[in-house]
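I have a structure I would like to understand better, so I am pasting it below and will then ask my questions one at a time.
Note that one protein chain of the assembly has been removed; the remaining protein chains are unaltered in position.
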Amino acid sequence: MTSLATPTRTITYREAMRESMSDAMRNDPRVFLMGEDVGRYGGCYAVSKGMLEEFGPDRVRDTPLSEAAFVGAGIGAALAGLRPIVEVMTVNFSLLALDQIVNTAALYSHMSGGQFNVPIVIRMTTGAGRQLGAQHSHSLEVWYAHVPGLKVVTPATVEDARWMLPTALEDPDPVIIFEHAALYNSEGDLPEQGAPVDLDRAVVRRPGPDVGLITYGGSLPKTLAAATELAEEGISAQVLDLRSLRPLDTEAILTTAASTHRIVIVDEGWKTAGISAEIAASIAEGAIWELDAPIRRVCSVEVPIPYARHMEDAALPQTAGIVAAARELVGR
Amino acid sequence: MSDSHHLDLLRQMLRIRRFEERCAQLYQAEKIRGFLHLYIGEEGVAVGVIGSLLPDDAVVATYREHGHALARGMDPGAVMAEMYGKMEGCSRGRGGSMHLFDASRRFYGGNAIVGGGLPLAVGLALADRLRDQPRVTAVFFGEGAVAEGEFHESMNLAALWNLPVLFCCENNLYAMGTALERSESQTRLTLKAASYEMPAWEVDGMDVLAVEDAARKAIESVRSGGGPHFLEMRTFRFRAHSMFDPELYRSKEEVEVWKERDPIELFTRRLITDGGLTEDDLATMESDVAEEIEAAVAFAEAGTWEPVEELTRFVYSEVVPS
Partner (left out) sequence: MIDFLLPSLGADMDRAKLNLWLVEPGDTVHKGQIIAEVETEKAVLEVECWDEGVIEELLVQPGPEWLSVGTPIARIRALESADTPGPVETPRSPGQKPLPARPPAGRPEPAPPIRHLAHELDVDLSSLQGTGEGGTITRSDVRAAAAPTGKPATAIPISGEQRVKASPRARFLADRLGLDLSDVAATGSGGMVSAADVEAQPVPAREPEDKVAAMRRAIARSMAHSKREIPHYYLATHIDLDEALRWLEIQNAERSVAERILPAALLLKATALGLREIPDLNGHWIDDSFRPSSSIHLGVAVSIREGGLVAPAIHDADQLDLGEMMARLRDLVNRARSWRLRSSEMSDPTMTVTNLGDRGVETAFPVIIPPQVAMVGLGKVVDTVVAVDGSPAVHPVIHATLSADHRVTDGHRGGLFLATIDRLLQEPQSL
């Protein structure tokens, strides 16, 4: 949210992320970027375009298609005191590096009794919606959110895209940043005078007393659109952007439940054992007596994401579905 | 030839052997639990390689790493206390036998995923490379790891970027119960390294001097910018894979044949034959080692249990970011 008093400029999510990385690399010689096609190609999603020219091939380091090795190498470099930003092209390919992320990065501090820490930042795109087929459309951030030792953040606004990274680089432990591919072209107003933001608090993006819509990442724009539509019908919805899936801001979730008494959770992941299940369980544990209606979840249909446009649209959460769920809960 | 260096090599191996024997005994008495992988028979490898490293070099080891930890100079008491699960252990009792760590000696574990330590070693070396530090990272793994993708990815990356990694393959012929020829289409492991344009030597892992000689040459080359090197050390574990192992996969005869080449006996005989070492020297060494290990056990026994209130510590760093 930008106050009118501060000077702002319009910027895309992609540019905000690039600016953030370049800025970090200018300020700290320990920071370097490593991943598939981050250099000469300019990044699969053009996030690092132009950075090779400024920082050279040692600090904008192209890697072979070896997710386990280069993520592991990032972990090793972090253990040795550097601050690597490792870009895994997409969450789909990160499964090839699961062992390094889950068995090494997440565990080294604890297994060593606190002797070692792994200050790595791993960035990856996530999500569907671009007709890329089942193998390139996963939303698996919840897999990582399951693991103690990791931190999982999901910037959904240009401000978070610009200012979460410096905090993540300051963090002594592994932070995974999930960037929904549909957000890269989104534009927003970025205050000229920005500062690093926290990584562990949810933010109310729109206040309202009638129904709470809890979401994050790529589903935030759809959810805000749903809130606008609901407002036209006289239903004032609160939109809570989780921003972080681990740690999960349970306090903010319960506050939203206690102030709206009706909750819709919007998540592009699948329902079964998803983050939406965790949120619903937290509310059941901490605020069940506040609920004035069943919890509703608007998630992806439990199928692999299909290619055909109309089928893909039907599989993913959409604004209309969010509106319908909210309307049902308030009894209209 | 029995100079003090050779005596030290023998003492190092003997210490590991007696330490491991004591571990087995303590395991059976239920003092040590979980998995316990003993290094008996393979002592020459860790002693020969790690003794050739400098204090500022890094070591990444596997879950069969007690020998490496001791050879790296870690306190036997802290290692034993770790296996007891005591707070005074080198990982505060959070790690156990398979996860020994020592930041002050750049000993990065204690990694119990086969092949999992290799990418890590590449990253440690990358950091040295980016900061122009003439340090070497030695990473140990068994021949079983050679079948893992992480092995090949790491070998390629290290060679591609010319990183200062010493890949130390401890070929003891069996990945748990699977013999090398039952898991690899190409059993000449040095050929795999050669395919990544990496210098690779086969070494008799039962001969500590041969290991040391090869390690010194390789380390010198790695340190002076020669890129990663690969050593295949042929060795044998005399005991079970872990504690619970009926050894259905290999014959007693095979074990007996290898025991003829016990690295400690071989080296002892050599030192005696070549004149320097006497039975008295050996007895003194044995009793010194026994004393050291009993002190380690006493230290572990006297150790304390970490309060359960501390359960959730160390999941994340306790240092506050500046």
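The letters A and B name the chains in turn, as written, and every chain counts its residues from 1.
We adopt the following convention: a contact is a pair of C-beta atoms (placed from the backbone, for glycine too) under 8 Å apart; a residue touches a chain by one contact, two chains touch by 3 or more.
Note that the structure is predicted; figures quoted are calculated from it, not measured.
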**Message:** If I consider the whole complex, including the chain that's not displayed, which of B:Leu26, B:Leu163 or B:Leu271 touches that chain?
**Reply:** B:Leu26
**Prompt:** Which chain B residues would touch the chain omitted from the figure, given the whole complex?
**Reply:** 22, 24-31, 33-35, 242-244, 246, 248, 287, 290, 293-294, 305
**Request:** Name, in rising order, the residues on chain A that touch the hidden chain in the full complex.
**Result:** 258-259, 261, 288-294, 328-331
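Rule of thumb we're sticking to: only the chains that are shown with their structure count from here on.
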**CA centroid of chain A to CA centroid of chain B, Å** = 40
**Request:** In the complex, go through chain A and note every residue touching chain B.
**Result:** 32, 58, 63-64, 66, 68-82, 84, 96, 99-100, 103-104, 108-117, 148-149, 151, 170-173
**Complete:** So, in the complex, the side of chain B touching chain A is made of residues 58, 89-95, 99, 101-103, 108-111, 113, 116, 118-128, 130-131, 149-150, 153-154, 156-157, 160, 313-319, 321-322
